[in-house]
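Let me begin by handing over the structure; questions about it come next.
The complex is shown incomplete by one protein chain, all other protein chains being positioned as in the whole.
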Amino acid sequence: MNNIIEVKNLTKKFGNFIAVNNINFNIKKGEILGFLGPNGAGKTTSIKMINGLLKITSGEILVNGMDANKNRKELKKIMGYMSQKFSLYPLLNSLENIEFFGGVSGLSRKTIKKKEEEIKNMVDPLLLRQNVKDIPPGIRQKISLFVCLMTDPEIIFLDEPTSGVDPEVRRNFWYEIYDLKIRGKTILVSTHNLDEVEYADRILILHHGDLIVEGEPGGLLKKHKKNSIEDLFKDAISNHEQN
Amino acid sequence: MRIFYLVKKEFIEIFRQKELLPLLFIAPIIQIILFGYIVKTDVENIPVEIINLSKNKTSYRIINRIKNTPLFNVKKISYKNRDSISTLKKGNIKAVIIFRDSFNKNKNILKYPEIQILMDGTDSNTSSIAAGYFNGILKKYILSDIEKMDKKLSIENKTLIRFNPALKSINYMGPGIVALLLTIVSLFLASASIVREKEQQTMDTLLISRLTSIEIYIGKALPIAIIGIINMSFSISVVMIWFKIPIRGNLFILFISAIIFLTAILSYGLLISTIVSTQQQALFFSWFSMITFILLSGLFTPTENIPSSLQFLVKINPLSYLIKIIREIFLKGNGIEYFYKDLLCLSFITILVISISISNFKRLISK
Partner (left out) sequence: MNRIRALIIKETLHILRDPTSLLIVFLMPILMIIIYGYCINFDLNNVNAGIIDLSNGENSKKLIKKFTNNRYFTIKDLREKYSDPLKEGEKLLKSGHLKEIIIIPADFSKKIEKGRKTEVGIILDGSDSNVANLIYQYNELILLDFQDDFQNLNNFLKIKTKVLFNPDVKSSFFFIPGLIAVLLLMITTLLTSLTISREKESGSIELIFISPLKSFEIILGKTIPYIFVSLIVEILILLSGKILFNIPFRGNMMVLFVFSILYIITGLSLGILISTIASTQETAMFATLLTTLLPSIMLSGFIFPLDSLHPILKGFSYIVPATYFLKIIRGVVVKGAEIKHFIFEGIILTVFPIVLITISNIKFSKIRERSK
């Protein structure tokens, strides 16, 4: 498998604060990569640098072998992004949100209509006509993912997609992520729910901007002789803090 | 085409805030009507107390005169000396007029009581006008007495009033208030529009879409501009129909000037919105700017009174130009040759603000 994204010596500073400290990793085409770490570890910052929302302080990101910074316009077309808290417009209903995001992403009117029909088969149409601020978080998450996938992106960034929803919804959400993988998409998921990472092909653990662990979940457990990801995570973080 | 979706979304967001709609469209009209009646600084009905210690007949006649002028509202007449200072401190009475019998020793045939007027000087404007008026009333009274004695000498003041012959203040203030409401509505909407996206975390989604920064900027400004223009047309109609103020000049030039002004205010509002991080901060900034724009625009007080070291504040205030232009067009019916300089200055300010605003917005986008 070839690398679809290569991250080299990536650093982000906000003033004197180092949010991401010289990290290196690759993402292979068609894999699910789990981004792990406590709040403020630098997960969102890294994602935003890769998808172009934040400027890079230093380092390099290659997507499909192209310099991400120089080919923003091209790359926008193959990337999908679902930000924290499912950022939909609370005063618009779901259909209007879909129409809006479809429209500003450059979809044709016909495609947007087709997408609207599609969602109507997935979610109760009554709920679709309610303003987003009044619908349950589970549905909001579903709509948000749908919006993210509307342009049929190759690489999908999901930033804390499962925060604030109940365990059942969370499980169903992961089935959908698997489904995406089967369709050949590359997926980067950040989360702080440790029990979720076992679904990922590979995980990265970030702490204070440093990349401290990288590998397959099963392999990592064997290597560090741990029973659960949780133990591994706690251990890695306390080790890193001592250094 | 993409921008159409953004404009549509902005409109839905505004129109779905049900409590906001009447505030945006009806409240301004009510305020115009209400304030149309207020804005006259003609001083009248000053509450006075009269203390008449004189038994002279003329004192009664002069008191009658005072009662009949619209300037004073005689609240109380007493015939004993009272603590006038305490009365004035309470603030319900603004002046105390005292008549005393201490005649001049001159050999004049006419005898007048000595008159003393105590004014509350807190409101400097009112008190100096009132004092002047009061002296005038008395002097005229004496002059008419003298005239009866056939010793007349009088100069008639024949005044011809141009542009607003009935001296109706609404004619002057009404058009200005239209400009004021245009400022309030558009500045406020613009200052909230970007920071709201930041607060509800939709900004990122907007930025990652195919929209270019200029498209986002225009998509934000356009709906507010449309609402502003609708609002202005409403309020101009109210001013023209309700207050029967004729528009003497060119309505087209008026709208062009208003649109230039609107562009400046919108870019300024979007600039605020780009800089701040919460809607509360946006509220404070736009509120502060609004009061400054209003008070330094010449709407309520002539700008000539501002000290020359601070005149630049008027010069950079876009509202001061619009108010001047609006008045030229409404009241005087002046053509563009009378205010092309103001229009040029306004346009210059607009270009300046818009370029600062856009460059700032671009910087926000590429953090």
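Letters A and B mark the chains as written, and numbering starts fresh at 1 in each.
One rule holds for everything that comes next: a contact is a pair of C-beta atoms (placed from the backbone, for glycine too) under 8 Å apart; a residue touches a chain by one contact, two chains touch by 3 or more.
Please read all numbers here as calculations on a predicted model, not as lab measurements.
Which candidate, B:V7, B:L222, B:I306 or B:I336, sits in contact with the chain we can't see?
Among B:V7, B:L222, B:I306 or B:I336, only B:I306 touches the chain that is not shown.
So which bits of chain A touch the chain we can't see?
On the side of chain A, residues 90-91, 133 touch the unshown chain.
So which bits of chain B touch the chain we can't see?
Those residues of chain B that touch the unshown chain are 17, 19-20, 23-24, 27, 31, 34-35, 37-47, 73, 85-86, 88-91, 94, 102, 104, 106, 108, 110, 112, 114-129, 131-136, 138-140, 142-143, 146, 152-165, 167-169, 171-172, 184, 188-189, 192, 196, 199-200, 276-285, 287-288, 290-292, 294-296, 300-302, 304-307, 310, 313, 327, 331-332, 334, 338.
Here, only the chains that are shown with their structure count from here on.
Counting only Cα atoms for the centres, state how far chain A is from chain B in Å.
About 54 Å separates the centre of chain A from that of chain B.
Going by the contact rule at the top, pick out the chain B residues touching chain A in the complex.
1-2, 4-6, 8-9, 12-13, 16-17, 200-202, 204-211, 366-367
Which of the residues in chain A come into contact with chain B in the complex?
Within the complex, chain A contacts chain B at residues 48, 51-55, 76-77, 79, 81, 83-85, 87-92, 96, 99-106, 131, 147.
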